[in-house]
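As you look at this complex, bear in mind that one protein chain is not there, while each of the others sits in place.
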Amino acid sequence: MGVQEQYPFDVQAVRADFPILDRLVGGDPTTVGQDDSDDTPLVYLDNAATTHTPEPVVDAIANYYRGYNSNVHRGIHQLSQEASVAYERAHDTVADFIGAAGREEIVFTKNTTEALNLVAYAWGLEELGPGDNVVLSEMEHHASLVTWQQIGKKTGADVRFIEVTEDGTLDMADAAEKIDDDTEMVSVVHVSNTLGTVNPIRELADMAHDRDALIFADAAQSVPTRPVDVTDLDVDFLAFSGHKMCGPTGIGALYGREAILDAMSPYLYGGEMIRRVTYEESTWEDLPWKFEAGTPSIAQGIALAAAIEYMDDLGMERVQAHEELLAEYAYDRLTDLGSVEIYGPPGDERGGLVAFNVDGVHAHDLSSILNDYGVAVRAGDHCTQPLHGKLGIAASARASFYVYNTVEEVDALVDAVSDAYDLFA
Amino acid sequence: MGVQEQYPFDVQAVRADFPILDRLVGGDPTTVGQDDSDDTPLVYLDNAATTHTPEPVVDAIANYYRGYNSNVHRGIHQLSQEASVAYERAHDTVADFIGAAGREEIVFTKNTTEALNLVAYAWGLEELGPGDNVVLSEMEHHASLVTWQQIGKKTGADVRFIEVTEDGTLDMADAAEKIDDDTEMVSVVHVSNTLGTVNPIRELADMAHDRDALIFADAAQSVPTRPVDVTDLDVDFLAFSGHKMCGPTGIGALYGREAILDAMSPYLYGGEMIRRVTYEESTWEDLPWKFEAGTPSIAQGIALAAAIEYMDDLGMERVQAHEELLAEYAYDRLTDLGSVEIYGPPGDERGGLVAFNVDGVHAHDLSSILNDYGVAVRAGDHCTQPLHGKLGIAASARASFYVYNTVEEVDALVDAVSDAYDLFA
Amino acid sequence: MGLGSDMYRQQILDHYKNPRNYGELEDPDFTHVGENPSCGDTIRVDVALDDGGETIDTVRFSGDGCAISMASASMLSERLEGMTIEELHALETDDITEMLGVEISPMRVKCAVLGRQVTQDGAKIHRGELDPDRIEE
Partner (left out) sequence: MGLGSDMYRQQILDHYKNPRNYGELEDPDFTHVGENPSCGDTIRVDVALDDGGETIDTVRFSGDGCAISMASASMLSERLEGMTIEELHALETDDITEMLGVEISPMRVKCAVLGRQVTQDGAKIHRGELDPDRIEE
């Protein structure tokens, strides 16, 4: 039986929702958008960086601007009412999707990075001090690693890193040691964007809570690719970005346990987040608006809800199955080439991405050559420079999959990798 | 000669670019988007809150998602190159539009509010302390008022307010007193979103610089409505929002003088803003990327550039003339009713908005009744609660104009106001 | 035409222009003030109890606000007299809009229920069931 026959949904039908997948590339890279010099079909395998946007989501954006664009919250006129209803409901959609209690627990941010910074500033600067520690993992993305590192420097708190083992998983014995009575926060990536490792967040949450610490799950790579439930994971904070899950750029979400968000001081100040202001003093709005200062990303919030509906229709279990199918297939085929080193756990224990290097070919050269075959992969440090340092490499190439990718596209990747190897051999 | 004949451009042609202007309202306000129960033509006069989005801007967004959606900066593949070129060029477009030296001086933010907070956090927390003061005006929007007030509380710096005179302008004698040798920052709104006052930013900049203080112009209401040049104004920082000038929600820009931005520490931490990261230490990217952590609002940045091109085609002098024409006409007609109190300077000395109250009619009731006539105005405190307190009112109604508004729409407003007065008399 | 005109039917305007039970009580059993910050509406309610504190005897309200909040408080004040505290607490948003006899647009519901909220909060504080510092407005 071909691998294709195991697809958990109709991948060709999904592809039809994404006009960008029909693009040709290969021509002048300084012309924005397809032009006459483009002649090679696109094989887009850079989904861990950003995913494409299906027509229903593009439509949600256009419908907003063409139909009921307005500022929210305070307006009595009808357009403002409609925009408010849609924008506020988008918070409910996110809450439902990840198993939060309600919109009070969902703060819209620019992206995962801002969500991490929000907690680091609003909670970290207040709560951390010398003697305290924050526990991360060695596979953190810069979004969490640099943020907590710098908040550590500002507050005097120690920042520690749970070690990554040879096989690319977290050393849980080391976790049990690093998380101690002085730990205030454990901030760990759910699915690594470099190794593809799926970390045991619930186990880490239990460890953190046993020590009265909080836990923040960086779910930038997990919420888009599998069912995620904040209650099951028992996390205090969790964050993800819309642009990695069929949504628009410029929107992300922070989940926070209501009691914790409630006790936190605001982060950004301005309109919409206040209750009463005098020249001397201010008081704050209810959750989640207390954390959403200024005119919010209204169209993007509404489009994020549309993206979630799109994903929900596919079904997150099926999305996960599809991711795993392609990851395992790619892992096996790349391994068979003999000339490829893959980082992280085996093919059947990882998220839908594969980071690797080819003998004798620098990752940047590889990516340039693959681009010539229409194959878009990311090459670089994937915002995990320290992890790359630990692996003893400066860069790697990464192929990452999403709901519209096919087995044939993985084949195209593997053929191109093989040709690149030959070119340099 | 009818006022219409003085239009500086073809307003009907402009209107054709905005399909939302053809909407009917008046039906069920909990249905999002037009439905069968909507039967009244929309008269949208809430432009100081947010403006509508012309087709070329909606198209710029859709073209991005359908044609070259990709993460920026680090990608070698073609889509990433195209997205990077477009996103980076958008910074140049903004720089050109406001007379900045180049993209190094333009940081994209979520909105004006975030731009103010960025400077308050990254500059204010470092530079301010007891004995220092920050000088605002009594007509500041909460975005600047609450932000500096809270940074003042965190740092011990004094926050002072230049008084607003009876006629709604700044008391410049008071400014000369409040700005003193201990002043580190003067942060003043360029065009007041409540009074319509156009403040003498250049004069304030000279006062600030004479005392070695910096000046931040809140240009949320000025950049959308008139020519603004940071070199002429001689400001150190300036901020505005895309959604108030035909652009999308979720994007704003901070201008900062290069030498000052360069000396500032970063604000948000994460990917794209770093150069080198180890587990212990990080160094930062060049300007402006140092201040743009995480995946940026790519589609929104590109669409902001499209909005600027749209405005530039109309010509900002002409946009200003159109604003002034409608403001003066509305001021005169509302004054003629006899039952209306308008706040701020006379009709021929203000930006394109009029905030007012009608004898015997609460602003919220007025807005509800106007909505019934299809007329969308804002009612409330317009994020200037302290100024409303000074004016001795809890709320006001505000009609604000943009490039697609007409004299007939002002007439519709005035007729509805007159009916509302009669209803309550 | 939408909700707006409906919202200002004769009865509402009448109660707004001629509020019933407007004023203060000399010796109330409880007094409470609340506001709706998004409107700037403020309402004070004075209540005198009867029947060992179980029934509402007299109500006076005062304050400043939009027609919806003022008319609603005025109409409510007439209903409240003779009601038990239990019945007061059972009053839901739907009961208020039914009392007003008009559809209330979503952004104005907070105005419509302000009088009820202030009275309920006042009663709870009087009985020690609510900490005045913990009121969500």
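Read from first to last, the chains carry the letters A, B and C; within each, the first residue is number 1.
One rule holds in what follows: a residue touches a chain if its C-beta (ideal position, glycine included) is under 8 Å from a C-beta of that chain, and two chains touch if they have at least 3 such contacts.
Because the structure is predicted, anything quoted here is derived from the model rather than measured.
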item	value
Chain not shown, its touching partners among those shown	A, B
Residue touching the undisplayed chain, where the options are A:55, A:229, A:372 or A:411	A:372
Of B:286, B:312, B:359 or B:408, the residue in touch with the unshown chain	B:286
Listed residues B:84, B:339 or B:405, member touching the removed chain	B:84
Chain A, residues in touch with the chain not shown (by the definition above)	25-27, 29-30, 39-40, 362-365, 368-373, 380-381, 388, 394-395, 423-424
Residues of chain B (touch criterion as defined above) contacting the omitted chain	74-76, 78, 80-81, 84-85, 275-276, 286
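Rule of thumb we're sticking to: only the chains that are shown with their structure count from here on.
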item	value
Inter-centroid spacing, chain C versus chain B (mean Cα positions, whole Å)	38
Approximate Å spacing (C-alpha centroids) for the pair chain A, chain C	48
Residue list for chain A, restricted to those that touch at least two other chains	74-76, 78, 80-81, 85, 276
Sites on chain C at which at least two other chains make contact	2, 38, 105-108
